[in-house]
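Apart from one protein chain that is not included, each protein chain of the complex appears where it belongs.
For clarity, chains are labelled A, B, C and D in written order, and residue numbers in each chain start from 1.
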Amino acid sequence: MTLSRTARRVLAGLTGLILTGIYLPLMVVVINSFNTDQAMTWPPSGLTLEWWRRAASNTGARDAVLTSVQVAALATLIALILGTLLSLALQRFAFFGQNAVNLLVILPIALPGIVTGIALNNAFKGILGLQLGLLTVVVAHATFCIVTVFNNVQARLRRLGGSLEEASADLGAGPWTTFRLVTFPQLRSALLAGGLLAFALSFDEIIVTTFTAGSGVQTLPIWILNNLFRPSQAPIVNVVAVVLILISVIPIWIAQRLDGER
Amino acid sequence: ACGGGSDSAETSQAVEELGEKEGQVSILAWPGYVEDGTNDPEVDWVTPFEEQTGCQVTSKTYGTSDEALNLAKTGEYDVVAASGDLSLRLIASKEAAAVNTDLVPNYAEVFDFLKNTEWNTVDGVNYGIPHGYGANLLQYNTDVVTEAPTSWSAVFEESELAKYQGKVTAYDSPIYIADAALYLMKHDPDSGITNPYALDQEQLDAAVQLLKTQRKYVGEYWSDYLKLISASETGDTVVGTTWQVIVNSIGKDNIRAVLPEEGSTAWNDTWMLSAQAENPNCGYAWLDYIVSPKANAQATEYFGEAPNSEAACAETTDPKHCETYHAGDEEFSKSLWYWRTPIKECLDGRDVECTDYAQWTAAWTEIKG
Amino acid sequence: MQPTPPVLLRALTKRFGEVVAVDGLDLTVHDGEFFSMLGPSGSGKTTVLRLIAGFERATSGTIELDGQDVTATAAHQRDVSTVFQDYALFPHLSVLDNVAYGLRVRRVPKRSRHEKAREALALMRLEQVAERRPHQLSGGQRQRVALARAIVVQPKVLLLDEPLGALDLKLREQMQVELKQLQRRLGTTFVFVTHDQEEALSLSDRVAVFDQGRIVQIGTPAEIYERPASPYVAQFVGTSNLFDSATSQRLFGIARRHGLRPEKIQLHHERVPDAEIVVEGVIAESIYLGSEIRVHLQLDDGTQLIVLERAGEHTEHRGEKVVASWSRRDLVPLTDEKAS
Amino acid sequence: MQPTPPVLLRALTKRFGEVVAVDGLDLTVHDGEFFSMLGPSGSGKTTVLRLIAGFERATSGTIELDGQDVTATAAHQRDVSTVFQDYALFPHLSVLDNVAYGLRVRRVPKRSRHEKAREALALMRLEQVAERRPHQLSGGQRQRVALARAIVVQPKVLLLDEPLGALDLKLREQMQVELKQLQRRLGTTFVFVTHDQEEALSLSDRVAVFDQGRIVQIGTPAEIYERPASPYVAQFVGTSNLFDSATSQRLFGIARRHGLRPEKIQLHHERVPDAEIVVEGVIAESIYLGSEIRVHLQLDDGTQLIVLERAGEHTEHRGEKVVASWSRRDLVPLTDEKAS
Partner (left out) sequence: MSHRVGALLGRYPALRLGLLIAAPLTWLVAVYVVALAALLVTALWQVDSFTGDLERTVSLENLKTVLTGELYRTVTLRTVGVAALVTVIDVLIALPIAFYMAKVATPRRRRILLIAVLTPLWASYLVKAFAWRATLSDGGLLEWLGTPIGLQSPGYGLSAVVMTQAYIWLPYVILPIFAGLERVPDSLLEASGDLGGGPVHTLRWVVLPLLVPAVIAGSIFSFSLTLGDYITVNIVGGTSQMLGNLVFVNAGAANNLPLAATIALIPIVVMLGYLAAVRRTGALDNL
C-alpha cells in the first residue's frame, strides 16, 4: 500500500518497539547467563564465565537436548506423513464428514495442553497399560503437530489447484509417479515450514510431555524444569537457552531462503 | 482393590536374605538426591555406587509428594525417596515393601530418633530407611523486618502481616495447612488441636480461616526453591516459610532464618522399596549405600538438610554443616512435627473422624482461590 | 467401411449436482482434422475436453478413442495429450525436463528422452531456453513449451483448452499461425476449445458451436459463418443483424426470421436504383476501427442496423441521413430458436 | 489562455531499480476526452496510470491534476478514481457497499450514500444484484460494479487499466459500447490503458502509443492508423506490410521505407491496367475469417505480402498465381526507427 511517509514511520517505529519488547527479556536471559548471582536478579551483581564453563561440561543438558531433538524429529516426521496424507485427502476429494475430520485435526492443538496431557496419560497407562517412555512422548507430540503440517500443506494445495497433477496424469504418469515427481516437489517448502513449526512446538512442549514421558526420558524442557529446582543450576539453564537461540537461527534462516527462492 | 478408607495395611513380609544383583536399579527421588555428575561433574555419588555394585542407576525426579505417588504407582521404580506426607500413602496403597533392616548394614549408624517413626513403620513393620531431615523455618529480611521475629505470629497475625503486605510467602502445598494448625495448637488452646496432622472438620476450618486471612498478605507461594531465592534476593519476599538450604544459598547477611518458639513442621525422607520392584537386590544395595556416611553426607549436604548419622556428619565437606542444620540435636528434633499424611482415622487417637488428605487438597485450592 | 475415428462420443452426459454441463453429446472427430469447439462461457466446452482427457468421469454415455472404449480408463492410460489454458508447466522443472516429462514416466532412458525433448523444443524454436525454469519465460514461450511437452509423446489426439486465451493480441495472432502450421506438419488430430469465433474460423477444419452443454451446429467455418442454423449461431459467430419475421415481411416481403452480416450492407448518400433491397435511416454512431468503420444505423421504423464499411470509402457522421442496400442472396434464412 | 488540463505530466520518470519503466514523459490530457494509452506489455502504461493515481512515487518529474501539483500527494487525496484490471472489489462488502465505499470514507450519511450508490448501480443496470457479494457476480457484472464504484464519487479523471482484459470477446465488445456511452454521458475525462489496438481505436478521442516507457506517437485514431510515424507504430496498430527502402525502390521507385495496410491491396486473376502499382505473386496461405479472408502472398522476389479481402469477392487457393495492386496514395512513408 502506498502509505504516507508519516504512516510508514509510525509503523516502522511500532515494529521497532515491539521487537525491542520481544528481545529485552531475551537480553535478560543472555545477561543472566553471565550473572555471578544465580537467582537472575537485576541488575547483575557481577559478570562471570563460570556458568558457560559449567554448561560446557554438563552432560545432562546435552543429553536432554539430544532427547528433545530425537522426540521432535520423530514427532515431526510422523506429523509430516500423516498431515500430508490428510490434506491430500481433504483437498483433492469431496466426501461426507470432511468438516468433522477438519475439526478433529485442529482439536489437539485447540484444547489446552493439560487436557491433552492427562487424557493421553490416562489412555496410555490406564487403558492400554503401556509403560510411559520416549515413544509415548513422540506419539503425543505427533498428535498435536499434525495440524501445523496439515494447514501448511492444505494452503499450498489450494493455491496449486489440480492442474499440475492433471497435466502429469495426462502425460502418462500414474498416481504414485505424479506424487513423486510433481506434487511432492511442489509441497516441499510448505512441508518445510509446517515441519519447522511442528519441530518448534514439540521441542519446547512441557505440559503434555510432563504427563507422557517415562522415567528415563528427559527432554530439554523437563530438564530445565528439574534444574530450576536444583541449587546453582539456574544460570546454566540460561546458557543453554542462549545457545539454543543462537543455533535456532540457522534452520529458520535456511527455511526462509528456500521459501524465498520460489 | 477398593480400600474404601481403610487405613491399616496388611503386614507384608520382608525378605530374609538377598539374592543376585540384577545389574540395574531405577530410583524415584527429590531433585538432588540422586546425582550422577551429569549436571555437575563435581556432584556425583551415583558413579561410585555403580562401580561398587555393578547396578546401573536410572532415576527420575519429582516436584511434589503428590506427583511422586502417581509415579510410584506405575511400578516402574524399584526405590522411592518419600517424605512423610507420602510414605504412609505408599504403604496404604501397598506400593511399598517391608524392609529387612538387617540386610542394610549401614542402618545401624542412623540416629535413633529417626528409627521406627510413625512415618516409616506401621504395625511394627519397617518400610524404609531414614534419609536426611530438615525443618520449615521462618525466614525474614532484616532490612524490612527490623525486629527479629521469634514466633510464627509474624505470618499468621494480621497486625504483623499488615506490615509486609504483598511480601509474605508460604509453602505451596496442602501440607502447609499443618503449619497453620501448629500455630493454632500453640496459641488457641480452645481449638483442641494436639497434632497438626490430625484435624477434624472444625479444626480444619479454623486452620483454613487462618490461612485465608494470611493469603490477603501473601505475595506469592513457593514450591521450588529457586523461586524463593530470587524473590528473597530482590526483596519481593521479606518474610515467610523457608528451608535452611535456601538461606544458605542466598548467603546474604540480611536474610536470616529462625526456628520460632512454637516449633515447626519438618520433613524426614525415607528410602522405600517398591512392592513391584523388579530389581530388589540392587534396591537393597542402594538403600545401604545411600545411608552410608559418605554418600549420605554428600547427598544431604548437596540438598541442604541434616544428615542421618553422626558418622555422616564427620564426612561433610563443610565442617559446620551438621551444626548449621542441627543434625543429631534431639531437642531441636523434638520441637519438630514431621510431615505425614492426614487420614480419616485421627492420628492422635481421638475417636472422631478426621479430615483426610483429599479434603486438605480441596481446602488448599479453596484457600488459594 | 469408415476408418476408426480418433474421438467418438456417444450420448455423453456430465452433471455437476444440479448443473448439466454436458447434455447427451454425440460427436465424431475425424483423423488428422483441426476440430474446434466454440461457445460462450459455461457452455460445456472445457467439460467435454476434460471428459475426453479423463479428468472427469462421465455421468452417462461412452467415450471411444481410436475405436477403444475408454469411458472408465484413467487419464494416465489414455493416449491423448492436453495443452492447458494456464499451461500447467511444472514450476520446479527446467523447460527441458518439462518437455521430457512424458517420456520420463514412460521410462525412456535419459539420453534418448533428452534428445527427443530437444527436437521438440527445436520445432518450437525454443532451444535457447531449454535450461530455464518456466517462470523465466514470457507468455508466448510458455505456451510453446506446453505445446512441445504435449506433442513429444506423439499422442493420437491433442486437446487444447483455449491455449491462446492468456496471450495478448499480437502474440495470439502469431501463435495462431504457428499452431496451424504445426498441426499441418504433424498431422495430429487437434481438438481445440475457444470462445473466440475468429480464432475458430481461421484455424479449423470443422467447428462445433456449443450452447448449454449441447452442440447446436457443426460444420466447416464457411458453413457456420454463412449458413448459421439459428439466430443463436448467427449472433455468436460474427456479428449479425437479425430480422424477425414481421420486420422481414415489411422490409423485403418474406415472413421469416433472417440474418444479415453487417459487411454485406452498402451505404449510399442517395437512393441506388439497381440494388435489390433498399432502406433509409439515420447514422446513430460511427466507430473508427482502422481498417473498417462500424456504423450503427437507425431505420425509420426504429430497427437498428449495424453496418461494417471499409474505411476510406465514405465518411459518415452522426445524424446524417443515408440509404442502405443489400442483395437478396446475402440474407440468411434462420430456423426458429425453439425449433433448433 | 488554454483551460487547465485535468492531467498534465512533465518529464515524468519512474525507475524500479535498474528498470526505467517511465522515461521522461510529457503528456497533456484534455478536459472531457477519452484518452487511451496503447502499447505492448512492459511498455510502462500501467506505471503511468499508477503514478497519476498516486500508487507509485515518481522518481523525477511532476504530475499536475487540474492545475495542482500533486507529485507528492497521497493517493487518497487525489481527485481521480481507478478501475483496476482485476476490479479489486472488496470481497467482504456487498455490491451496494462496494459502490458506496468512496462516499462512506467521505462521511456521507448512510441514507444519502446508499441513494447515490443505487443511482450509480441503476446507471449500470445492476440494481438487482445490489445485495450480492462480488464473488456471486459474473465477470461482466463485476466490471460494471467496479465502474460504478469509481464514478459514484464523481472524480475529475477516471483511470482505467485494461478494464476489459479479463472479459471474453462478446462481452468485451458489449462493454466497449457501454463504456463509450458512459463517458459521453458523464463528460468525465477517461484515461484508458489497453494493449488491444482495435479497442483503443474504436473508443478513443486520442491515443498515445507507448514503447519502452516513452510515447512514440500521439494523435487521433485515424492519425495513428493512417499516418503511423514509425514502422513500430505501423506494426503495432493494425497489421502492416513494411517495405524497406530497397524493396520500395524496386516495386514503386521511391527509395524510402513504406508501410501498406493489407486491406488496401486488391487481388486479381489477371493483370489490371488501370492500377497504379501492380505486382505478381503466389498464394502461400488463405485464411477464412468469416467476413474477411486473409491471404499471404509470396512475391516473385521473395517478399511476403498480407492481403485482407472481403469474403465472397473471390476465392483463392494455395499455390495459385495472382496479381496484386494498390494505389500510390495508400502507401505510408515511414521515418526510420532510429530517427523517431
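Everything below uses one rule, namely that contacts are C-beta pairs under 8 Å (C-beta built on N, C-alpha and C of every residue); 3 or more make two chains touch, one makes a residue touch a chain.
Not measured: the values here are computed from a predicted model.
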Residue among D:V80, D:V95, D:I265 or D:I283 touching the omitted chain: D:V80
Option from D:R104, D:K156, D:K170 or D:R310 whose C-beta touches the chain left out: D:R104
Residues from subunit B at the interface with the omitted partner, ascending: 1-7, 64, 66-67, 69-70, 73, 89, 92-94, 166, 172-174, 215, 218-221, 223, 227, 230-231, 234-236, 341, 343-344, 356-359, 361, 364-366, 368-369
Interface with the unshown chain - residue positions in subunit D: 53-55, 74-77, 80-82, 84, 86, 88-93, 101-102, 104-106, 149-150, 153
Residues of subunit A (touch criterion as defined above) contacting the omitted chain: 1-4, 7-8, 11-12, 14-15, 18-19, 21-26, 28-29, 32, 40-43, 81-83, 85-86, 88-89, 93, 95, 101-116, 118-123, 126-127, 139-140, 142-143, 146-148, 151, 154-155, 169, 174-177, 197, 200, 203-204, 206-207, 210-211, 220-221, 224-225, 228, 234, 237-238, 240-241, 244-245, 247-249, 252-253, 256-257, 260
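Criterion: only the chains that are shown with their structure count from here on.
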Subunit A-subunit D separation of Cα centroids, rounded to whole Å: 54
Subunit A and subunit B, separation of their C-alpha mean positions in angstrom: 38
Of all residues in subunit C, those that touch subunit A in their complex: 53-55, 74-77, 80-82, 84, 86, 88-92, 101-102, 104-106, 149-150, 153
Residues of subunit D that touch subunit C when the two form their complex: 40-41, 139, 168-170, 195-198, 201-202, 221-222, 225, 236-238, 261-263, 287-292, 294, 308, 310-311
Subunit B - residues contacting subunit A, complex: 26, 28, 31-32, 37-41, 58-61, 63, 71, 74, 76-77, 224-226, 229-230, 233-234, 245, 249-250, 302-304
